[in-house]
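All protein chains of the complex are present and in place, except for one that has been dropped.
And then chain A:
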Amino acid sequence: MDLKEKLVSSFLAFENRVDVDAYAHNLRSDAIKIFEEKGFPSKKEEAWKYTSLNSILKEDYSVFPKQENALEYSQVKQYFIHDIDSYKIIFIDGKYSSHLSQTTHDGIDVCLMSAALNKPKYQLVIENYFNKAAGKDSLTSLNTAFSCEGAYIHIPKNKIVEKPIQILHFSTGNESATMLQPRNLVVVGENSHVQIIERHQSLTDNPVLTNSVTEIFANKRAIVDYYKIQNDKENASLIDNTFIKQKRESLASVHTFAFGGKLTRNNLNFYQNGERIDSTLKGITIIGNKQHVDHNTLVHHIEPNCESHQDYKGIFADRSTGVFNGKVVVEKEAQKTNAFQANNNILISDKASINTKPQLEIFADDVKCSHGCTIGQLDENAMFYMRSRGIPEKEARALLMFAFSNNVLESVKIPELKQRITKIIANKLGVNIGFDL
C-alpha cells in the first residue's frame, strides 16, 4: 500500500479518534476528498518541477505516531532559545507536552489547537479563521484532513506581547518512520504585536516527514514577526505550508533559516487584503551533502499602496540542491505597489546546484517591481586579501559567506535569536569565530 492509500484509508479511523466537532469535521471530509483526487504533487506540476517527493514518500510512515518517549527539558534544551523569557508550546511526536510547555490564557491565548477545535469558547475564532487562509492544494488539504493538534495563538486587539512564543515539534520515533501533520493558527488583533519562533526537530535517525500548515492573520496595524529555524537531522524532511492574510497597515515578516534536513520545501504565501500593507520574506539557506531546500513564495498584492520585500540568500556545498521560485502577483487595483525580490546564491562545489525562478504577474500599470537573482562563487581576490592578513582559508571562506548572508540576519529583532542563528551558521561552516560584524 503506498502512502497515499494508507493515508486515505486511515482517515475514518483518525476521525474516530478525535472528538468530532461538526465544523472541523466537514472541512476535514472535504479536504481528504481533495487529497484523494489530487494525490501527492509530482514533478510534472510546474510548481514542483525541481523538487521530487519520491524519495521521501517511499518510507513506511506511521501516520498516527505514538508518543514513545517523554523528554526531559535537559535533553532538548539546546533546541530552545533558552536565554530568553518566552511562552512555549511543545509537541512530542505530535502530542502536546504539558511539562515542557508554558502556555497562557492571561489576556491572550497561547495554547493548543486541540483545545481550540473542541471548546465552545474558541468556536467563534475557529469559525472566523480556521482554514480561511489555507490553500486547497493537495498537501495543505492532506494536513487539513488530519488537523487536530498544533499551536493556537490568539492575540486580541491592542496587545503588545512582550515575550516571544516558541513552537517546537520534536519527533522521537525510535521504532519506525513517522509522519507528522501539525496545524497552527495565529490570529493577531488590531494594533497588536507578536513574535513567534518555530522549529521542527527530529531526535531520531529514523525517517520523519512533517507536513505542516500554519495560518496567520494580521489584522489592522498588527505586527507579526515569524521566524522559522530549520536545522534538522539528515533523515528528516519538512513540507512547510504557511499562509498569511494581512489587513490594512499591518506588517508581517517571515524569516526562514534553512540549514536543511533531507528535503525541505517552504510554501510561503502572503495575501494583502488592504492598503499600506508591508510584507517581508527573508531567508538564509546553507546546506551541503545531498540536502535539498526549496523556497516557493507567493506575494499577492490585491490593493493599492502596499509593499513587499523578498531577500533570499543561499550557499550550497557538496551535492546539495536549492530551488527558489518567487511569484509576485499585482492585481489591476493594486496601483502604487512596491514589490522587491532578490535571490543571491553562492555555489561552493561543482556538484551543487540551484534553480532560481522569479515569476512576476503584474496587471497594474503604476507600480515599482524589481527582481534579481545571482549565482556566483566566492570572490578569490577577497579570499587572498583575507588570507594575506593571516585569516586561514576556512575562516576566510566562512567570514565571506557570513557577510554574504548577513543582511538577512540584520532584520531579526530578537538579539538572542540572532546570536543563536549566528552560532548555527558558524557551526555549519565548521569554524569557531565570532561574526560580530
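Going forward, a residue touches a chain if its C-beta (ideal position, glycine included) is under 8 Å from a C-beta of that chain, and two chains touch if they have at least 3 such contacts; residues count from 1.
Simple rule for what comes next: contacts and distances are computed from a predicted model.
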item: Per UniProt, the name of the complex member that is left out, chosen from "Oxidoreductase", "Glycosyl hydrolases family 28", "Fe-S cluster assembly ATP-binding protein" or "C-type cytochrome"; value: "Fe-S cluster assembly ATP-binding protein"
item: Sole contact to the chain not displayed, among A:73, A:363 or A:385; value: A:385
item: Contacting the left-out chain in the complete assembly, out of A:89, A:328 or A:399; value: A:399
item: Hidden partner chain, residues of chain A it touches; value: 379-382, 384-393, 395-396, 399-400, 402-404, 406-407, 433-437
